[in-house]
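First, the structure itself, so that you have it in front of you.
Every protein chain except one is present and positioned as in the full complex.
In this document, chain identifiers A and B correspond to the written order of the chains, with residue numbering beginning at 1 in each.
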Amino acid sequence: MFSEIGRKFKQSTKSDRVLVSVGLVLVVGVILLGVFASYVSPHGPYDMGENRLAPPSGQNLLGTDYLGRDILSRIAYGTRISLLVAALAASVSLVLGAGLGLFSGYFGGHLDRVIGLMMDALYSFPVIVLAIMMAVMLGPGVTNTAIGVGIALTPSYYRVTRSLVLSVKERGFIEGVRAIGAGDLYTMGHHILPNCLPSLAVLASFNMAEGIISVAGLGFIGLGVQQPTPEWGADLKIGRDVLAYGAWWVSLFPGLMILVMVLGVNMLSEGANALFKLGVRRR
Amino acid sequence: MPVLEVNNLETIFATGAGVVQAVSDVSFTLDKEESLGLAGESGCGKSTTAMSIMKLIRPPGRIADGKVLFEGEDLVPKTEAEMRHIRGKKISMVFQGVSNALNPVFKLGDQLAEAVLNHERISKDEALKRAQDILDLVGIDRSRINNYPHEFSGGMKQRIMIATALICNPNVVIADEPTTALDVISQGQVLKLIDDLQSKLGLSLLLITHDLSVIGEVCDKLAIMYAGKIAEYGEVATVLESPLHPYSEALVHAFPPLKGAKRRLESIPGSPPILINPPSGCRFHPRCPHAMDVCRTEDPRLTEVKGRKVSCHLYPAK
Partner (left out) sequence: MKEGAKLKEDSIVSVRGLKKWFPLKTGIGRLLSGKQMYVRALDGVDFEIKKGEVFGLVGESGCGKTTTGRLIAMLMEPTEGEIFFEGLNIASKNKADLKQARKRLQIVFQDPYEYLSPRMTVYEIVSEPLTIHKVVKSRTEKEELVAKALQSVSLNPRENMHKRPHELSGGERQRVAIARAIILQPTFIVADEPVSMLDVSVRSGIMNLMLDMKDQLNLTYLFITHDISAGRYMCDRMAVMYLGLVVEAASTEEIINEPMHPYTQALIAVVPTIDSTEKRYLAAIKGKVPDAINPPPGCRFHPRCPHVMDVCRVDMPKLEEIKHGHFVACHLYKKG
């Protein structure tokens, strides 16, 4: 499989290679920041200090917020939270969306129509609006944010999976497998699902960007991850409140993190999409 | 003078993996009002030969050597503009894969008329009348010029393809697997039509197919190709009744007979060679039951033996 990836890489255009490489660097960079947060952070993310709203200095490389907490430490640990929630949301949507898409596409009929209608209804909302609705229904906090955003992202997995299933289902070898006695679940699991995985992986990375923005967005309006847990969006919110005092660093750095991560994920997914010619469309 | 003469034709394709020697040293003649069958299995180069004659080979393919003499004139050096006056008008081709050749959104009459108008300066009305005449000739009702392609069955579409090929009164028609996709009875009807038209219009026919039994009933001469070369070439009855080249013999005996004694069919072990680095010497030697030492090193030339031409060391040139 890796040799195939290597081969495709060599055969791609320069712009695709740049996209994938830069995207990969950015994404991996952010992930490493989260993993090695404890080594990068000079202080703890919850440690309040006396030096409140201090601009970037030798002691606090990125400054402090209104509670004297080191911004750099908050961002580093915040990376973990943001990524964790986005990953959880991605898992929820992948399992739910791909699962429903698989059954819907394979069995067709009334089941397909009913699920399709539900998914179309969900799909018509922008993800952030849906996420807000879910947050209002479920309440704020880490897990609920993950579930809410996950449900909001489900329809796109459903669509992609369902259309892949519909095309694979008609291939001759599926009939061949049924002819030797394979049942429906076996056929779906062993033959149809594996054909969907590459496209689903690309879609998952597209949705990561959407997921990160949604999580941050919810945090920003106060419906997502709550203080004092470090999270880019939530920290962006308090940053905005103190902007009037001229403390630009409190909002700049969390915002920059969001930008870098989203940019990186988008570049990576666009590049991978082109590289493997999967033709996955964003939403 | 033969109407079409192919001399030592060589067509190659320069791919990333190497140079494919698709057609090598192929020679045959087609006389006026004669029909020649070009036979072989997939990959033997028969379709590529036809496309070469029509100069429809596009890069990375090209004609590397040889002459294609149409009414004495060599087509190989001609420009694309010059060929456009020849294709459809003097030499026509009926392709494989019938249903894809017609545009589904245009009426039949318009498409046939377009074929004429490409070559002759006549009015649209005159072109439509010619279209109706040609439909008569192929046995389709004149009034159907206003129908769309999807309203015709497979057999009828094949007749339409033939009509399109004939509408400008060409001298030579090249038909590539014209009846392969058709049912037995439709095939019979189309072959009857081709036979009829040949005598009525004095056409010369180059029929390309893997089906030797069809060539047997339609053609005067037969050339059997293998791996881009001609293995055997002569009168149809001669080659089919007593094939000399080991490949021709195996191929003829691979067809199950309908009447007559039942015998175990022959099959040929192995596969045709990849033409990027064809085997040295005779291209059939790895699969030949009579392979000798010379076959591995020397490529046999087409030699006249027992009233036909064979390229095989079993029958060396005198």
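Please note the rule applied: a contact is a pair of C-beta atoms (placed from the backbone, for glycine too) under 8 Å apart; a residue touches a chain by one contact, two chains touch by 3 or more.
Remember, it's a predicted structure, so these values are computed and weren't measured experimentally.
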Contact set of the excluded chain (shown chains only): A, B
Candidates B:V26, B:A50 or B:V236 - the one touching the absent chain: B:V236
Quick one: which of A:L166, A:A182 or A:V260 touches the chain that's been left out? A:A182
Even though one chain is hidden, which residues of chain B still touch it in the full complex? 41-42, 153, 155-156, 183-189, 191-192, 195, 210-214, 216-218, 236-237, 240, 250-252, 254-260, 262, 264-269, 271
Contact residues on chain A toward the hidden chain run 171-173, 175-183, 186, 191, 194-195
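Everything that follows uses one rule, which is that only the chains that are shown with their structure count from here on.
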Taking the mean of the C-alpha atoms as each chain's centre, how many Å separate chain A from chain B? 58
